[in-house]
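What you see is the complex with one protein chain gone and the rest in place.
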Amino acid sequence: MTTVHHDTEPAQPVDVHDPKMTRFDIVKEGLRRDEIEIITYESQFQGRDSKAEKRVVRNIALLFMLSGLAALVFLAAYIWWPWRFELGETMSDFYTPILGISLGVSLFALGFAILAWAKKLLPHEVSIQARHDGASPSDEQLITGQTALFVGDELAGGVQRRPLLKGAIGLAAAPLGIVAAAPLIGGLIENPHKGSPPPLFSTGFNPVHNNGQPVRLAREDGTPIRPEDISTGGQATVFPGIPHGATNEFADSPTLLIHLRADDAEETRRNAEADRRNAGSMYGDYVAYSKICTHAGCPASLYEQQTNRLLCPCHQSQFLITRNAQPVFGPASRRLPMLPLGVDDEGYFVAKSDFKDTVGPDFWERP
Amino acid sequence: MKRRKVDLAQAPVAVARGTDERFQAATPLRALLNKVFPDHWSFLLGEIALFSFIVLLLTGVFLTLFFDPSMKEVAYDGPYSALRGTEMSAAYESSLRLSFEVRGGLFMRQMHHWAALLFMASIVVHMARIFFTGAYRKPREINWVIGIILFLLGFFAGFTGYSLPDDGLSGTGLRIASAIMLSFPIIGTWLSAAVFGGEFPGHLIIGRFYIAHVLLIPGGLLALISIHLALVFKQKHTQWPGPMRTNTNVVGERMFPRYALKQGGFFMACFGTIALLAGLFQINPIWLFGPYRASEVSSASQPDWYVMFMDGLVRLMPNWQIYIGNYSIPPLFWPAGVGLGVIFTLPLLWPWLESRKSGDKRIHNLLERPRDNPERVGIGAMAFTFFLVATISGANDVIADKFHISLNAMTWAGRIGLIVGPPLMYWVAVRICLGLQQHDREVLAHGVETGIIRRLPNGQFVEVHQPLGPVDDHGHPEPLEYGGWVVPKKMNRVGALAPAIKGFFFPVEKPAEAPVSPGMPPVSGKDREEIGSGR
């Protein structure tokens, strides 16, 4: 270990080819050229093979061995531990933990071995390097600036003098620039309003999907649902009873069908009848609201059967069922659309028409 | 032909010479080997992000080998019995397969997810360090801007990755993303239709997010991280003020051997931490969430933590809808559209805003202790309080449920906290800074409290102070200038104990010998004397 102490004399250039130079002298010459001054560079131990050094070396060796050992555990577990998922409390549940812990311990031990080596065994060092920031010398700035202007003159000035070229470049550049952007923009643009019925304003309950006949309400497995299937104080998620009605193809269609208690139903009906669009939409004590929150589109389906509130779990908007599902708390600003309910000849629920309000999160051009 | 004997000992020399003949590498390589880096624990926070990113690349490549970014409906038929026979997208099915049917696949997936969380967490912590120490000042404004863009890219990388498995939770997130796009005035519906290829959810979004997640965004991250590091190299790292440290030098260790070794060790520690997290804590159990269905949702539906501030702002927004004729702007637009824009634009401009206000156009290579710039600390405290309240509000339903608080009360607390909290924390932070400054000045003027009480002849008790600099004829310390350095507050720090206690938060090169103030010569071991009662 070489011990260096701060010398006040600035270092002088030396001849590195001089055979008398030691390796450290040559290193110092390199440092001088990089404007580095070593203030301190000394062993952290007193004398060679001191007790303290031996202890540190022992610890580092131990860490390396721990790392290797943990890596072996990882490999052994990776190969032989049962890893296929099984239900219940099984050996395989510990596969990922064993991999994680063994790899973690292995890497951590390796890291600490390296760190301890760098920190404890390598000589303690304080170096100072000069830094140069700020602008380049003024003549350099001037030269580069003038060169740039010169180039500009040659190109731009040349075009200025030759009007034909100017026009031609303009004619070429503009279309070519658009060509670069066109495929991306053109390929991605989709008219959100195309289609009949317009997808933004219709759901799977639109009779179009059922040859003009009212669409039945169906469970997630497609079976239709009757009034007596829902107990008082109960609710069911229903979908349009059409092919793929319960899939994400009709992501705006999920609806919450609620069987209210008689007195709550009375109040709900009173409020619904007073509303232009919701009038006549209830069937007996049953009411159906779109499950898609008018705020951000999550299913607002946390139905509290005593307080008659619907809560959306994403942003905590709360809707009061008895009052046309008006929002009463949270960020939602628009009520949940009500599905006009009816019952067909066979006694199954149908949607008399599509939702009369726009379903789903709000947007600019919603009427 | 006579075969020449190969001298193995000379082989490295020959290779080195050959390399240099072709690339002239000797001089730049020496400069690299010799480059001096300052040493401080807080300079390692950004490294965590770098190392997490490397882990993300490694584990991410593994995951792509098994993931199928398709929304085609398939029926699951794997070992996870609770989903057998369930219709799901191929993306979700392949995510389940790589979790349960690929040896170590679940571990890799969890490592990837934890590394992503750690990446974003370390970016925020690193950014806080940069901000509170003023490291973004000239000449490093551009690197600050790159850092903010890195956070933004990480935000989108995280969100796209969260969406890829197409499980019940991520589908809900996608639905909200679509609603946010819809909320933009005028272009909303067109924007959503362009991104999703028609109405939500369509059949394209996973494929599009996949290419963004594995190519476009990581490409941007990689490029910007390279520039970020190159600029740190070119402009040299900032350093704390202290003995020998000036605005025109760097005091520290050379890159080789010690500094690089420490970096390598720290990389292993980061890697190990991520592996430990992945083994100890289950993350994102997609098999419980089921495939995404527009009708299904779970209580406590949240985005990952670095998106939670946005979700929190959305939750706290009052239901103000603005009507303009037949058109309207939904309340979702303000927190998610405008809010996100402002939250990223303001920090982007901050270095110039500050220098414009202070009129300071000088180059700063020395960091500022937070206490020396109370206004900056106050503004930082405001920003972080805002971020924190918004993030906590993003989980307000979980907090309400687990701590038995009313959900509505949590929302109101968040709304009030978002407005009252930041100014309050500004005031608190400024007061704390001023108090710390005051204490520094007191110690410089009177010396360190020794804890020794002396009784004066008139019966009065006074505490003996150890002056940090020279004393005048009456034994009173001469006032010292504050130099922006750490001022020792305890006798241990000025070498009252032998051996001195090791530096912990602030590394002390040589605590027993380092000059403790500009005007004081170094104290060596032999002229250190025990502090007595003075008698």
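Here the chain labels run A and B in written order, and each chain numbers its own residues starting at 1.
Quick note on the criterion: a contact is a pair of C-beta atoms (placed from the backbone, for glycine too) under 8 Å apart; a residue touches a chain by one contact, two chains touch by 3 or more.
Keep this in mind: contacts and distances are computed from a predicted model.
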item: Identity of the absent chain, which is to be given by its UniProt protein name, from "Aromatic oxygenase", "Copper resistance system multicopper oxidase", "Amino acid ABC transporter permease" or "Cytochrome bc1 complex cytochrome c subunit"; value: "Cytochrome bc1 complex cytochrome c subunit"
item: Which of A:Tyr41, A:Phe85 or A:Tyr289 contacts the chain that the document leaves out; value: A:Phe85
item: Listed residues B:Leu229, B:Ile322, B:Ile405 or B:Ile419, member touching the removed chain; value: B:Ile405
item: Residue ranges of chain A at the interface with the undisplayed chain; value: 44, 85, 87-90, 92-93, 95-97, 100, 111, 115, 119-120, 124, 220, 226, 228-237, 258, 299, 301-307, 309, 311, 313, 316, 318, 329
item: Positions on chain B contacted by the hidden chain, ascending; value: 39-45, 48, 81-86, 100, 106, 110, 114, 117-118, 121-122, 125, 168-169, 262, 265-266, 269-270, 273-274, 276-285, 288-290, 293, 295-306, 308, 391, 394-395, 397-402, 404-409, 502-505, 507-509, 511
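Going forward, only the chains that are shown with their structure count from here on.
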item: Between chain A and chain B, centroid-to-centroid distance (C-alpha), Å; value: 17
item: Of chain A, residues touching chain B in the complex; value: 30-31, 33-34, 36, 39-40, 78, 83-87, 95-115, 117-119, 122, 125-134, 188-193, 199-200, 220, 237, 239, 246-248, 250-254, 291-292, 295-299, 301-302, 313-318, 327, 329-334, 360-367
item: Interface residues, chain B side, partner chain A - complex; value: 30-31, 34-36, 73, 79-82, 87, 100-101, 103-104, 106-107, 110-111, 139, 172, 175-176, 178-180, 182-190, 192-195, 197-201, 235-236, 244, 248-254, 257-258, 261-262, 264-280, 292-301, 311, 314-321, 326-332, 363, 365, 396-397, 407-408, 411, 509-510
